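In this view, the complex is presented without one of its protein chains, the others remaining in place.
Letters A and B name the chains as they come in the text, with residue numbers starting at 1 for each one.
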Amino acid sequence: MRAYPRLANMNIAGSLIERSWLSLLLLIAGCALFASTLNASYADLGGAFSPVFFPRIILAGWIVLAIMSLFADILSTNRQGGEQWLTVAIISISLFAYIELMPVVGFFLSSTVFAIVVLLSTGQRKAIDIGLFAVLVPGTLLILFNHVLTMPLPVSPFVWWL
Amino acid sequence: MNKIFGSACVAMSLVCAVGALGTAYADEFPQRPINLVAPFNAGGGTDLLLRGFAPHFAAALDGDAYVSNMAGGSGTVGAAALAQQKPDGYQLGYWSITVSTIQPQIKDVPYDVDSWTPICSVAASPTLLFVNADSPFTSMDDVVAAVNEEPGKYLFGSSGPGAMTHLTTVAAFEGLGIMDKMKHLPFQGSGPALQAMAAGTIQFFGDTEILMTKGDFRPLMVFNDTRLESFPDVPTAAEAGIEAPLDELYLWGGLFAPAGLDAAVAEKLSSACETAVNSEGFQEFAAKTNTVIDFKNAGEFETFFRAQYEANAMIIDAAGL
Partner (left out) sequence: MLGSLPEALSILFSLQGISVLLLGTTLGIVMGALPGIGSTVAVAMILPFTLTMEQAPAIMLLIAIYAGSVYGGSVSAILINTPGTPQSAATCLDGYPMAQRGEAGKALGWSTVASVCGGLASALLLIFAAPQLAAFALNFGPIETFSLVLLGLTCIVSVSEGSLVKGLLAGMLGLFLSTVGGDPITGEARFTFGYFPLISGFNLLAVVIGVFALSEVLTRVSQKIDSTRALVTFSGIVLPRLSEWKGRVGNLIKSVAIGCGIGVLPGTGAATAAFISYAEAKRSSPRASEFGKGEPDGLVASEAANNAVTGGALIPTMALGIPGDAVTAVMLATLTLHGVSPGVRLMTDNPVLIAAIFTGFLIINLLLLPLGMLVSKIAAPLLRMRESFMLAAIAILCVIGVYFVRGNPFDLLIMVCAGIVGFLLRRQGFPMPPLVIGMVLGPTLEISLRQGLIITDGSFAAFFTGHPIALFLIVAAAGMLSLPLIRFLRARRLKSA
């Protein structure tokens, strides 16, 4: 019986953070960036000549709006949820891996791997479909750009044409 | 049989000596397409020149060459990326005076004068200082008198800080000692600056002849050692009273490979470059685009490049960059 109010309090605190964490983060980022413009490493030429003249105006606006947005978040009652966070995380990480791998192993190989990961993580299970897609789509694009249009995408270190 | 013998030779020279390896590598070079990096967006002057040059260069090498663009940070992004590549001769960049000698001295970039094996220079055009055709100024003396009379009134434009157009105007007004009495207005590219010139927002601009002849402009002096054939009445900067080293400015560009390229490969690339520059097709291309060809081989270009690097430090200083 006693646990109820505490649980409710935690829920309220939790959803408050859930609603306003991004505005809070933006407010902190805005303040940090503004502080960085006070750093003496920028040439102090005064007025419009100064490189931080314009960014400071923008950042000041940013900070004011972030405060207003924070209040709006606290007052709002919107709630969201039910996302497939695991899938989002897998695809986000594989995107980073994809663009990091592309210059190293070439466009074709990295795209093939990426396509397989995306298809598997979004619930495709037919091996033939996945295989065909993962080979045909990057393959067609590679032929189009590297060999027809001669606007080359990165190639693998093994053979120059793939 | 020959093939086996050939590969045996390669294998042996691999074991034998570094020099022999180099020669064998150079003999077989190129085995795959050569990438020519243009450090600016597709469609710009550098890109166009390189795309006109690539087929003739490929033919001279008896291989394949393609142009790829890698733009950003006034050309420094492309140059920085190439500087970190393996010096295998398959990755070359076409750098202008600003990318190779100006930017590394005004910005914190991960390359410098020692990052390159210069291959050859391809083009070099002198720059001119010019005004609107309806401008009251007909000589530099008029300009100096007017600026001294009303300091702070006149503006000179540029296509961006540290660009060739900026250096030209700085060399002119610093050379004449009136730099402090004028204001600099940078634009984003030559196009907007020339529009502002036609509109009268800025009074002076400096660029190559190709750009100047696009609008209704009047040249006041040329940063060349002699007067130009096309403008025999326009004095050189030295004649207008500007002392060395500010009196000569060329928008030059050439091919660079990352430092440490095998000398034999560099030699092969350099001579292919010479054949390409002198080819009928490229000469015709250059004539149509008003490109002033200026070939220097690997050795000459290296000396020239290092001398320019030193000389431009002075203009950079005057520009306050």
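In this section, a residue touches a chain if its C-beta (ideal position, glycine included) is under 8 Å from a C-beta of that chain, and two chains touch if they have at least 3 such contacts.
Since the model is a prediction, treat every value here as computed from it, not as a measurement.
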Legend entry - Hidden partner chain, touching residue among B:Ala59, B:Val113 or B:Ala198: B:Ala198
Inset, instruction - Considering the whole complex rather than only what is displayed, give the residues of chain B touching the chain that is not shown. - result: 41-45, 47-48, 51-52, 68-74, 76-78, 80-81, 106-110, 152, 155, 160-162, 183, 185-188, 191-192, 194-196, 198-199, 201, 210, 213-216, 285, 288-290, 321
Inset, instruction - For the chain that got dropped from the picture, name the residues of chain A it touches. - result: 19, 22-23, 26, 33, 36, 42-43, 45, 47-49, 51-55, 58-59, 61-62, 65-66, 68-69, 72-73, 78, 80, 82-85, 87-88, 91-92, 95-96, 98-99, 102-103, 107, 111, 114-115, 118-119, 121-124, 129, 133, 137-138, 141, 145, 149, 151, 153-154
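Basically, only the chains that are shown with their structure count from here on.
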Legend entry - Touching residues on chain B, where the partner in the complex is chain A: 32-33, 35, 66, 68
Legend entry - chain B contact footprint on chain A (complex, rising order): 150-152, 160
